[in-house]
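Only one structure is covered here, and it is reproduced in the block below.
Yeah, one chain of the complex is gone here, protein chain that is, but the others are all in their spots.
Chain naming follows the written order as A, B and C, and within any one chain the residues start at number 1.
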Amino acid sequence: MIPLSWYLALSAVLFTIGVVGVIIQRNVIVLFMCVELMLNAVNLTLVAFSRFLGDMTGQLFVFIVMAVAAAEAAVGLAIIISLFRNRETLNIDEADLLKL
Amino acid sequence: MSSILNSIDLQFILGSLIKTAVFWICIMIVVAYTVYAERRVLAVIQNRLGPNRVGWQGLLQPFADLIKFIFKEDIIPFAVNKVLYLIAPVVVLVPAMMVLIVYPFGPRNVPLPGGEVLSNMLNNFGNSLGYDWALDLTHIDLFVSNFNVGLLYIFALTGLGVYGIVIAGWASNSKYSLMGGLRSSAQMISYELALSLSVVAVLIPAGTLDLVKIVELQGGTWFGFIPKWNLLALFPAGLIAFVVYLISAIAETNRVPFDLPEAETELVAGFHTEYSALKFALFFMGEYVNMTTVSVLATTLFLGGWQGPLVGTYPWLGLVWFVGKVFFFLFLYIWLRGTLPRFRYDQLMNFGWKILLPAALVNIVIAAVLGVLFL
Amino acid sequence: MLKWIVLAPLIGAIINGFFGKRLGEKLIGLIASASVAVSAVLAFFVFFTKLLPLPVGERLITEHFFTWIKVGNFQADFAYLLDPLSGIYILFITGVGLLIHIYATGYMHGDPGYYRFFTYLNLFMFMMLTLVLADNLLLLFVGWEGVGLCSYLLIGYYIRRQEAGDAAKKAFITNRIGDFGYMIAMFLVFTTFGTISFVAKGDVPSFLTQAAALSPEAIWTFGTMTAIALLLFVGATGKSAQIPLFVWLPDAMAGPTPVSALIHAATMVTAGVYLTARCSAVVVKSPTAMAVMAVIGAATAIFAATIGLAQNDIKKVLAYSTVSQLGYMFLACGVGAITAGVFHVVTHAFFKALLFLGSGSVIHGMHEEQDIRKMGGLKKYMPITFATMMAGWLAISGFPLLSGFFSKDEILWKTWSTESLPHGWGKFLWVIAALTALLTAIYMTRMMVMTFFGASRFGKAHGHDDHHGDHHGDDHGHHGDPHESPAVMWIPLAVLAVLSIVGGFIGVPAALGGSNHFEHFLEPVIAHVAPAGESAHALPVATDHGTPHGAPADHVAAASAAPAHADAHHDVGTERLFTVISVLLGFLGIGIGAAVWLKNPLKPMSKVLENKYYVDEIYETTVIQPLEHTSRDLLWKVVDVRIIDGFVNGAARTFAGLSGILRHTQSGYARNYAAVILIGAIIIIGYFGFLATR
Partner (left out) sequence: METIHLLFLAIAALAVVSAFNIILQRNPIYSAIGLIIVLCCLAGLFLTLYAQFIAAIQIIVYAGAIMVLFVFVIMLLNVREEESRTDRQKYLKFLAAPLFLALLAEVAVVIRFVNMPAPAIEDPNTAIDPSQSLGTVESIAHVMFTDFVLPFEATSVLILMAIVGAMYLARRDSGEGAERIEQALATDAAQPPVAVHEDSGH
């Protein structure tokens, strides 16, 4: 039997990698993938707790997270495409019109 | 022993391995002879002879082809992305092969001729090594595994196959390949929706995702002569689902009339333009294995799988029925290829999104309503 | 069923409010009247087929619509409650309301705001019915505020007229003052009893039951009871126009006459009496509050009656008359004769609605002339109006066997014979009330005489003055003779006239050979008062919790708390004597009125009376101007401009300065933000990790 802490540790590592990826990557698509990685790390936690609590709610949350991720991917990629159309780049640092 | 992977025992592992190997070989033979059959049938349709030189009526032709593929020069073009270029054919074939462990080839507990001798032999061998294996091979199940999300498992793995095509197209670093890969992925994503949704109408009467159970539930007849196939369940939902499934399946496997990704007249050979020799053979096999998979699924979901007359008395007959039904679908593929022209790309997309998908959705509603009323 | 009684007018209001602009006048009138008719029919149906067949002690129908607020142990439902008290109220509200709606379809004919008028009117019906059918104080307050709002909207209905707007504001603000009393009373009820419901909710008995069951020994509670009762009465003085908050009602006559009839005579202004009757269990616990109520009621009655004597606007006369009659009702409540007060509410609704509608008919016929000095001799022009108004006049004057006679007579007798006030007070209040009755007869006679009798004075003085409605009457000839009103207007008049004549027979007192059905009907829901002096000991301890029937017995003030027979030791002979006295007073008043004004219709009146004792002016100098000065010179120029604005602007400047520095963190680089979020997360996790490991 695999202890719960193993899952949590793996989840934590993956999540942290995702976070660091958001900081060091400049390609907006990869950035996006890092966000997905973080979501997945959380999903692992949810499923693990679902198992260890014997409760289905966690798995249902994973399901909803996936639905949200799908919606997010659709919109996010559409934004990336229009960003690329307008700026000819995928570098996140080039998209800085929001700054003062 | 609380996790799934711990609960497997030797009988299971050994049985599964043997059965997987046997089924794998069978599928490869089926694939090989499907290719042969395709050439012969097309020849008949086109009023020519087709391959008939190697062996009797050219029956050894597939092996000749295999040898030819192996000995061809393996070209790796200069500008390709080598890693991805080499991975792509594998990515196509492996998931396609992996799905066969949930195929329900036949009934449970079929008596294995000579099974007693075999199990005794193996047990003795084990005893001599100091293990008590307690194998019992007198009766076997004609499937590798029943998995309670079997259908989803198939969809998951066939869904992965698209990566091989996309990666192949991208890694080849060639315009034709790229276009082929793009088209293929777009096409497969689009039709996968209709494919998955059409199946839902069948799942309503079945009530399970376990393929073995789905087939077992289709035993028996209505009124003594109409087989209880899902094709006819919740009429007309099952029938509509079947039609939608068939069309989506053909598109999903990139076959005529939906073979846009490898449209010779436009894209040379699509995503595998730059592939040769054994790598090409892998793509080729992947395509035919996928055809087999969707045919098996069609058989299992709609035509009652191995169910048929006299199966109760002679369990091995189930295998025959099963193979027969699968070959019917494979023949249908070839037949369509011989008779239909190719769609245009926009027609293909419009058809998928504007006709098949709504049809599948409406059909789910119909099936749900009928299900509520009659189940 | 109950909810449809309430909702029918709301539906009418919604239809008219949203689509009225596009509907024709006929359709609007039809929708409005039909919606009220539906609720009237339902009300009568429920009352006679559902409520009456129930056994006397258990006449209670509740209907839970939905739970509105539920916080902790506080619960306020949208739930309706029908018992004899609210039953009587819905009957006359829907009945009189329907008649007035029909009347108004004729009266408002040609008005450009036709749909608006009926939307408001229907909304008013909805709110009024919510008020009387509410099963808790908060929902009652919804109706209470709602009718106030509708009153405001309808008083200010002629939006182009300055005085209408002013009157509307005055009514609203004055009512708000009363509402504070109501709200504080509600809070007190909740903190004291833990519920604000009139009926038991689950195992929590209603606050009325709890109040009725208070043991005489629990002296400390009586202060609270007095406070609640007085605060409720403050609310009632606002809504029911008692001293000192009566000033809005006469001004409210700026609204259309059907509104005056419906809201400012028959229904809304009697909400205060309803509230008192509904909460009688609390009120009767406090002799102090009852004494205050009786005194204020009597004072209002005579005060308004004297003012009414000198008014020249036909509607103002009636308005002061209404104030005066409301004073009567509170007098009745104050002396412990709450059923008599409610009885008077009903009869008053008949004859005062009739008088108002009649005056409306007169105004209509006179082309928007309201000054009785410019009328006279109208009886030959408008015979039907005259005949019906005669009935109302005689009823209010106490003419024998008409409705007002019975109710007023009962109040007078109950005042004389009261035992809840200290010895001698009853006699004194009776003198005032009798004087008021005399004055009532006089000024009503004056009004009738100046309007209908004698020579006509409108020929020479007719013209447009400031009372002229801005659009109203454009389709009448400007200089035509007075004319009779159309059938839609006089039919309601006739119905109300009949009711004014025979309406009193529902409550003929025993002394006059009747059986006082009305009082017996209401008795179970009205708490009775113990005689003064022995009140502390005479209060029977309610044993409601033990009654097997639960809800009905648990409801309201509990029949068991009532003394077996209040009139057991009635001196029937004395009561008859007093009846004779009040009849004589009525005739005397009519005689005086006729004698004085038939001879000299334009007899000048005392300036003090004509100017309403300068109450408005007194309020202006003692309350309004100091308030204005404080507001302008202290609150606005010092507190608001210097202190509050200083804070606000200073804060804004501070933040503007700080933002100038902080804005440099807004780099626009998404990764930068992500890094900051990460650092924040690390700090927070670190903090909690630290807490956990400690």
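Observations
In this text, contacts are C-beta pairs under 8 Å (C-beta built on N, C-alpha and C of every residue); 3 or more make two chains touch, one makes a residue touch a chain.
Owing to the predicted nature of the structure, the values given are computational and were not obtained by experimental measurement.
Although it is not drawn here, the omitted chain touches the following shown chains in the complete assembly: A, B, C. Interface note: of B:V31, B:V166 or B:I247, the residue touching the hidden chain in the full complex is B:V166.
The hidden chain makes contact, of the residues B:I67, B:L86, B:V149 or B:I355, with B:V149. One chain of the complex is left out; on chain C, the residues touching it are 669, 671-672, 675, 678-679, 681-682, 685-686, 688-689, 692-693. Across the interface with the omitted chain, chain A contributes residues 1-10, 12-14, 16-21, 23-27, 29-30, 32-34, 36-37, 40, 43-44, 47-48, 50-54, 56-57, 59-60, 62-64, 66-75, 77-82, 84-86, 88-91, 93-94. Listed by residue number, the positions of chain B touching the unshown chain are 2-7, 84, 146-149, 152-153, 155-157, 159-160, 162-163, 166-167, 169-170, 175-176, 178-179, 181-182, 185-186, 189, 192, 209, 266-267, 344-346.
One rule holds in what follows: only the chains that are shown with their structure count from here on.
This structure's chain pair with the greatest number of C-beta contacts is A-C. Here the CA centre of chain A is 64 Å from the CA centre of chain C. Rounded to a whole number, the gap between the C-alpha centres of chain A and chain B is 33 angstrom.
Contact residues of chain C toward chain A in the complex are 663-664, 666-671, 674-675, 678. On the chain A side of its complex with chain C, the touching residues are 19, 22-26, 31, 92-93, 95-100.
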